[in-house]
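Entry: subunit A
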Amino acid sequence: QQTIRVGWTIPAEESKYWMMKRPTEFPDLGKTYNIEWTQFQGTAPMTQALAAGALDCATQAPLSLANGVVGGGLKAYIVAQHVYEKPGGFSVYWAVKDDSPIKTIADLKGKTVGISVIGGGTQGPFNMLLKQAGLDPAKDIKLVEVGFAVSEDALRQGRVDAVNMNQPFAARAEAKGGTRKLFQLSQAMPNIVHILEACRADFVDKNPDLVKAYVRDITAGMKKALANRDETLKVVSEVMKAPVAVIDTYLLKDNDFGRDPVAAPNFEAIQKMLDIYADTGMLPKLDVAQFKHPTIVAPIQ
Partner candidate 1 sequence: MGVTPIRPGQLAGVPLGRGPAEPIIEIDHVSQVFKTSSRRDHTALSDISLSVEEGAFVSILGPSGCGKSTLLYIVGGFVSPTSGTAKMKGKAITGPGPDRGPVFQEFALFPWKSVLGNVMYGPLQQGMKPGKAETRARALIAMVGLTGFEKFYPKELSGGMKQRVALARTLAYGPEVLLMDEPFGALDAHTRTRLQNDLLEIWERDRKTVLFVTHSVEEAVFLSDKVVMMSRSPGCIREVIDIDLPRPRRREELLLDPRYQKYIVDIERMFDDSGDNELPS
Partner candidate 2 sequence: MKGLLKPLAPVLACCGLLLAWQLASLGLKNDSFPTALESLRAVPPILSDKDALINILASLRRMAIGFALALAFSIPLGLLMGRSRSTAAFCNPLLMLIYPVPKAALMPIIMLWLGVGDISKTLVIFLGVSLPVIYHSFEGAKAVEEKMLWSGAAMGLSAGERLLRIVLPAALPEILTGCRTGLVLALITMVTSEMIARQSGAGNILFNALDMGQYDTVFAMIIIIGAMGICLDAVFEVIRGWLVRWSEPQFDMPLSFS
């Protein structure tokens, strides 16, 4: 019986949450193979952990994974996808106060703008949008790091003039009112992939069957998560220690991110994101093909 060391984070990996909290629902999990779960704060440390060989598989964002490849000599395969921006669904947006004089992106000139992670995954599309509006992202605005959890408060307190919003905080802020959406990432490109599942290449090459079983369970988990929303709410609530009522306001609703029904990665969209990062100078040009394993990729049924 072999073990995979898996890194995870919150808030949007429902299939993995199912595997964690309802292992008996999966025929192989705990029987033919085991998972050692380690939770991380954000994807960047997980990239480091993958590069250091402390993890086998982990949640990643396209940018952090690419950074690991470029700077950390990491070799990895993208084996599944967790959430992306489905057209019509939720897209990470920047909000301003209702009474703010800022009406367009161009009005941000000279303002203080919050972003969850400077140099993080959202900054590429964000920079692109600023450039399109004629702003120099480096000079025309003052960028400060504001985690999603405090962004609403930071905005209401006037600490920032505009700030990025993500679920579940966006839902909460909207329910309270007083803020308004200025622009959203989907304006830069559709189908942005936020988080995906990646495994170290050397690990996959050495234990193909093991990883295959793991990916199979991710696919299965995604199906279960989408099929049984009530149970998913409970699972997520157990993981996040947040009451069901809070999660119920957005999870798997129209105002949520999109999820591929079989957790299949959208390599095309990822390539497009890599191109944006290259255009905005955050990365050199990269080909998504290097992340693709010929057989081990969701969906595996």
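Assume a contact is a pair of C-beta atoms (placed from the backbone, for glycine too) under 8 Å apart; a residue touches a chain by one contact, two chains touch by 3 or more; residues count from 1.
A word on the picks: all candidates are chains of the complex that A comes from, given by their letters.
Not measured: the values here are computed from a predicted model.
Q: Sticking to the defined contact criterion, which numbered candidate from 1 or 2 is in contact with subunit A in this complex?
A: 2
Q: Considering the complex alone, what residue numbers of subunit A touch candidate 2?
A: 5, 7, 10-11, 36-41, 45, 48-49, 51-55, 147-150, 152-153, 157, 168-169, 172, 238, 240-242
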